[in-house]
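Take a look at the structure below.
Removed from the display is one protein chain of the complex; every other protein chain stays in position.
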Amino acid sequence: MNDGATVELVEARRVFHAGAPDEVRALDGVTLAVRPGDYLSVEGPSGSGKTTLLNLLGLLDLPSSGELRWQGRPVPGLPERERTRLRLHGIGFIFQRFYLLPTLTALENVALPMRAAGVPASERTDRARDLLARVGVEGRSAAFPHQLSGGEEQRVAIARALANRPPLLLADEPTGELDSARASQVMDLIEEAHRRSGAAVVVVTHNPLVSRRADRHVAMRDGRLVPAGPRE
Amino acid sequence: MRYALDALRRRPGRTALTSLGIGLATALVLILLAVSAGIQASAFRLATQSGVDLLGTSADTSLSNASSGLEFPPVSGAHALPTALERADPNVASASPWLVSSLVFANASLYRAVNASANGSAVPAGWAPADATSIGWIPDDNGGIEVPTILNGTSLSAPGDPHYANGTYDGPRTDEVVVDSALAQAIGLTPNSTVWVSLQSPSGPSQLSGWFAGAVSYRVVGVSGPFWFLPSALLGMFYLSELQSVVGGANASADYASLVLIHLTDSTHPGQDQTVLAAAFPSMTFITLGDVLGAVQQVVNLYRTFGVLVGLVGVLVATLFTATVLLMSVEDRTRELALLRVVGFSRAYVGGQVVEEGLCLSALGLLVGLPFGLAGAYLLNLFLAREVAGLPAGFSFVSFTPTVLLLGVLEVLAIGLVAALLPLARALRLPIAEELRAA
Partner (left out) sequence: MRPTPRAPRWGRRFRDLRHRTAQTILAVAAVGAAVALPVVLLSVGGGVFQHELATIRQSGFEISITTTADHGISDAHALSAEIDRIAGVAAASPILSVAVDLFAPGQGATPVLAEGIVPDAFLATQSAADRSLLPSSIALGDPADTVHYANGSYTGPESRELLLSTALAGTLGIANGSMATLAPTANASAGVGFTVEGTFGLPPSLLGPSALYVVLVPLSDLQTLTGYALGPSGQLLDSADTIQVSVNASLAADPSAIARIAHEIEPLVPYYSVSSQTQTAASLASAAAVLTGFYLGLSSVGLIVGFIFLTIILFRRVEQDRRSIGIRRAIGVSGWMIGRGIAAEALALTGAGLVAGMSGGILVVVLLARYGSSSVAAIARDAVFDPVTLGLLAVALGVLGLVAALLPTRRALALSIPEALR
């Protein structure tokens, strides 16, 4: 039933501590497809399963039951090596807490995915510089993460997510730790990437200013997708 | 205590590996200590058991000379010595002159083979006389001094030394010899076999007929067990005068022996007897058991230096190891420990947690190390006992005395305590506690 979806979930469940008294159904039968060009926002209260959903879409985790497919191929059947390759070339992650490597400079953080992909050193430095310039922190390329402001850190993280020109960008509350001015700069960058390369974007957020920019909206409650609430 | 145990339980893998590491180091130290104690104890026990309290040798013999390969020149007037020594020092219970010499032994089969052809051509390949260390003594004089036990046949049983006959060397010869089981087996001797003995060592079969002509024949009266007194495994035991006559030059003026073994009635102060005897016999040197053990000790010390080095390295590695693990533990619990301080626990209390954890690790290490050490020492003993020939029954290279065990326990505790120092300092300087206090 591949209708061109980049990644899709069918009746996917993700259960933690199955069978134990503290069993958690973080995802409870979710069906969702992300297609090229999508710009999707995911909302929902804390603990509703948004991050769990994103982890599955990002091939970081596997469903306990149901299906997870990448371009039509069932992901649980792929070897870990192949999933790693797909993450490297197919997916760019942007996290709420940025997750830059503290021992690498901004430039090295951005170059890291290209290094993993075997891009020659000189080329990846050039491209990392370009990316940093695109997100507007070219002046801080030699700085370590702790020497950057939150907004700068997140911009470096976005540059890193874009490094291998992935067809899918996943962002988990990318503006959660930023004030509104910086938040909108960051969202501008994500939106620009979406428009320029046609990459599909899934953004998890509580922030209406952020979700408003998306074309499609879903909401989660207790591990299930529910129709998105009214837009203001 | 609960806190320390809890910290260890939280990381079972790390705790297990650490215990194994400390345990191995402890086992190494235990083995080294046990070997050192074992050799010393065995040597001491044997020396004490031997009944020999003093050794008499020729003048100016020093043990340092002996250890550099110099043999003792013989003592003269051997037969008269026991009485003279007992008279000079009433505390001398018995004194036994021993002549030790290396002789060549051949059996009757070889004799017949040699007689069957003139130039020894009938001697089957592989047949040759055997070299054996020979002791000539006066059996009566060995009172209180350990001699080998007879396994088969009898010992030399005539009173005194019949052939000597007050220095005339024309008394009746007994022609009796006792051989040890190793020699008996080597050339096929049993009680009543005839054996030929000579100082000369033939170079090959063609010399054998001349050799038998110059050799003296003896009758084997008994076969004895191994004798640890002498390092050789092949032994023959004769009456002193009869061995002197084989060695040659036996006459009243050169009535010689290699040494005199002295057994004391009261052996608590051999030094006093040493002084008394040295004054009475200026041509002789008297050596106490302590001197002998001291000389042995010097040789052992050289090996011990390296043993200590090995043990120290083991302890050092284990200590650094434990320190690192405790440091990790402190880092892991920075928040907890800081919180304890915030809630109002004293520095001493927080420090105590770290030390306790160190000691708990030590105890676990000891638990692992003890069986390893015991097993390792047992195997080492087995190995050495197989490698070293001629060991007396009951000789053990290792001994787990209470002192050894105590040292082992102390060593492990020291590892735990010393290793706790750096982590302790770290725990006491917890930055969060400082920050909270300053605020």
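Going in written order, the chains are labelled A and B, and every chain counts its residues from 1.
One rule holds in what follows: contacts are C-beta pairs under 8 Å (C-beta built on N, C-alpha and C of every residue); 3 or more make two chains touch, one makes a residue touch a chain.
Every value quoted in this text rests on a predicted model; they were computed, and no experiment measured them.
Contact with the chain not shown here comes from a single listed residue; of B:245, B:274 or B:362, that residue is B:245.
Residue B:210 is the one among B:210, B:271 or B:294 that touches the chain missing from this view.
Note that of B:116, B:309 or B:414, the residue touching the chain absent from this view is B:309.
Here the missing chain is touched by one residue of B:38, B:74, B:222 or B:236, and it is B:74.
The set of subunit B residues touching the chain not shown comprises 13-14, 17-18, 20-21, 24-25, 27-28, 58-61, 65, 68-77, 101-104, 128-129, 131, 198-205, 207, 210, 213-214, 216, 245-250, 253-254, 256, 282-284, 301-302, 305-306, 309-310, 313-314, 316-318, 320-321, 323-325, 327-328, 422, 426. Considering the complete assembly, subunit A touches the hidden chain via residues 51-52, 55, 58, 60-61, 80-81, 84-89, 91, 93, 95, 99-104, 108, 112-113, 116-117, 144, 146-147, 160, 164.
Simple rule for what comes next: only the chains that are shown with their structure count from here on.
Remark: subunit A and subunit B have CA centroids separated by 76 Å (rounded to whole angstrom).
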